[in-house]
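For this view, one protein chain was removed and the others were kept in their places.
We just call them A and B in the order they show up, numbering each chain from 1.
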Amino acid sequence: MTVASTTAVRKPVRWSRLALHLGCLAALLVMLYPLAWLLATSLKPADEVIASLNLLPGHLEWSNYTTAFDGVNDVSIWRLLSNSLLIAGGAVLGNVISCSLAAYAFARLRFRFRGPLFAFMIATIMLPHHAVLIPQYIIFNQLGLVNTYWPLILPKFLATEAFFVFLIVQFMRGLPRELEEAARIDGCGPFRSFFLVILPLTRPALITTAIFTFIWTWNDFFTQLIYLFDPDKFTLTLALRSFVDASSQSSFGPMFAMSVIALLPIVLFFLAFQRFLVEGMASSGLKG
Amino acid sequence: MPGHRTKGFCASAAALALCAVLAGCGGSGESVGGGKTVLRYTWWGNPDRAERTQQAVALFEKRHPNVQVQTSFSGYDAYKQKLAVQATGGDAPDVMQLDYRQIDQYASGGVLLDLAKQKGVLHTAEIDPGLLATGRVDGTQYAIPQGRGTETVVYDVKTWKASGVPLPRQGWTWSDWAGAVRELAKKTGKPGATDPGQSEDAFEVWLRGRGKALYTKDGGLGFTADDLTEWWTFADKLRREGAVSPAEQTTQLDGSVENTPLGRGKAVSDFNWDAPASGYLALIPDGVALAPTPSGEDGTPGQYFKPSMFLGVSAHTGHPKESAELVDFLLNDQDAAKILGATRGIPVNETIRERTASQLKDFDKTVADFQSSLEGTLKDPPQAPPSGDNALQTTFQRDYDQVSYERMSPREAAENYVTEAKAELRS
Partner (left out) sequence: MTTTDIPAPTARPKRPATAPKRRPKREHEGAAWVFLSPWVLGASVLTLLPMAVSLYLSFTDYNLFDPPRWVGLRNYTQMFTEDPRYWRSVLTTLTYVVIAVPLQLALALVVALALKSMRRGKAFYRSAFYAPSLLGASMSVALVWRAIFNDGGTVDNLLGTGGWVNKPGWALLAVALLTVWQFGAPMVIFLAGLQQIPAELYEAAAVDGAGKRRQFVSVTVPMLSPVLFFNLVLQTIQAFQVFTPAFAVSAGKGGPADSTLFYTLYLYDRGFVASHMGYASAMAWVLLLVIGAVTAVLFRTSRSWVFYASDTDGGAR
């Protein structure tokens, strides 16, 4: 923030900042308690998992983690990790490219049926996905693409996630129209103004799209379950989650351990990329 | 105009997909890898089962050098969903593990191959005929049981013994059982058992004890609203007395042993299947024991040996013979049996069951001993339930929830259930 108002009286400002931090920390304490519980439970022996009320385990049961890893011993963990990265990476690329293209047309260009098509795009978010699951499976099966990564990546390159199209549309509509008009005077057509003017200014939305796509694709157990057959092609999430069978053994400890393992890569990803969220328009400098 | 082209394309693509759904057709697993026949084989289970299955499959591949088996497994719930989508999409694996409740639906939906056509390679002579019949739908053998299990009253040995209440014995009746759980509640201060009212399985045992069944031979409802009212009144009364678990505990059942009242230390016993009961050992350090389920008042046993899982072959497989060979190998081969042990329940092949009995260890042995103590006293299992049963199992538990949370009387809930069941079984 570059607002000059902070030059005002110093002391009250500092107190209010302290209060802000204390408030945030208190809220965090509540918010993060369930995560602490998850972490602690992943180290508890079986008889303490549900029965014990203590947050901290009586003794550390590291075997929960080895058991979770045992489940995936047919395929190396690195293989699973690289499969996951490939799918999530492909999805990010696809969503950022295709959704920003479509969003640009909806937000800033005029064409026939724009209104109805936009309404249809929003409507595609409204039908519960369970209703279209089987028709989609049949299409990919007819195309011979089941048990490949195409059903997981191709839809993202075709802007099927209307959530992100709409998100980017909203950001693009927030940009003043003079931007393109100025660009047009400089001789830019829609393609150049898209790449040179609009896209750089939509960065916060694109980064948000990238981060959400990565996390959501990473966690999307169900689609991966339906479309992948070969254990060699499994993702980390799929392998860890499907290898724990709650009905056939006492497995809560390993299950918690498994979720912690599956969580680690996306935590690292988020920590690495969230700093890009900071640099928005304010720092890239809009010169009207 | 791009718009026009799109419209035309849409129309033809829509027609294509509609055809696909209407015909229920689709590509079959006609895959050939490096000149070898490739079979896809899927099952549900845990890592231990996976490891042993993998070894058995490797042995199969060694014996059949021209066949390559691609295996894939997941947990039970995930497996069920995946298989349903695959089967609907016309893409079922060549060899698949199936549940009792899936047989009817998959068989009548044309997903499964008539296994009698592969008699030459798939032998069933050493399987108990009553058990084998459970894989038959309308007289056709669509699936072969792969292991067997049975319901049991599993109890916390130490607590029950310490209470002084007589231990369960073979041939005890439902009123003996009710007396025991009342006494247990009085002596130990916690409910004697999980409320059995929500369990369709427990109800079936109770019904069979009275010479009835859940379903008739032709797939209709085998009992009346009066029967169900009586059962729910029985359970409701015990629950109100505090002899069985309260609604707030019972509602947490989710298939895992951890969330049963017994597993949480809030009851002394539970109704469960014999093999999964091993999960209690980690939760109740002093150990659990298995007792037979109660019989009818005239001594008719309701308990039966139930196939814990089946093997079936896809009707669309390109390799019916090789698939049948794999099924035969998993069921009847001595070496495979040694590798597999009791990982899929006690083996159904009788010769193998006798030979492997001595090699079983730990809880596998407990289960085998429990089953052999029942041998010869039980009646034949019912045939596979009609496909409507998938829906009814949850309806049963939902309707009883209305009773246990005291929103409906047993009579009202039972009438509701029977109405819905009749509609479900008609369609």
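Everything below uses one rule, namely that contacts are C-beta pairs under 8 Å (C-beta built on N, C-alpha and C of every residue); 3 or more make two chains touch, one makes a residue touch a chain.
Model, not experiment: these values are computed from the prediction.
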Residues from chain A at the interface with the omitted partner, ascending: 1-5, 17, 20-21, 23-24, 27-28, 31-35, 37-38, 41, 50, 53, 97-98, 101-102, 104-105, 107-112, 117, 120-128, 130-132, 134-136, 139, 155, 157-160, 163, 165-167, 170-178, 181, 189-191, 194, 201, 204-205, 207-208, 211-212, 215-216, 219, 221, 241, 246, 252, 255-256, 258-259, 263, 266-267, 270-271, 274-275, 277-282, 286, 288
Residue ranges of chain B at the interface with the undisplayed chain: 2-3, 6, 9-10, 13-14, 17-18, 21-24, 77, 81, 84, 87-88, 105-106, 108-111, 247-249, 251-255, 259, 387-388, 390-391, 394, 397-398, 401-402, 405, 407, 424, 427
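Here, only the chains that are shown with their structure count from here on.
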Chain A residues touching chain B - in the complex, by the definition given at the top: 46-47, 49-51, 67, 70-71, 73-74, 112-113, 133-135, 137-139, 141-142, 144, 146, 221-222, 225-226, 229-231, 241-252
Touch list for chain B against partner chain A, complex: 3, 16-17, 20-21, 26-27, 40, 42, 44-51, 54, 70-79, 81-82, 85-86, 88-91, 93, 254-259, 263-265, 275-276, 278-285
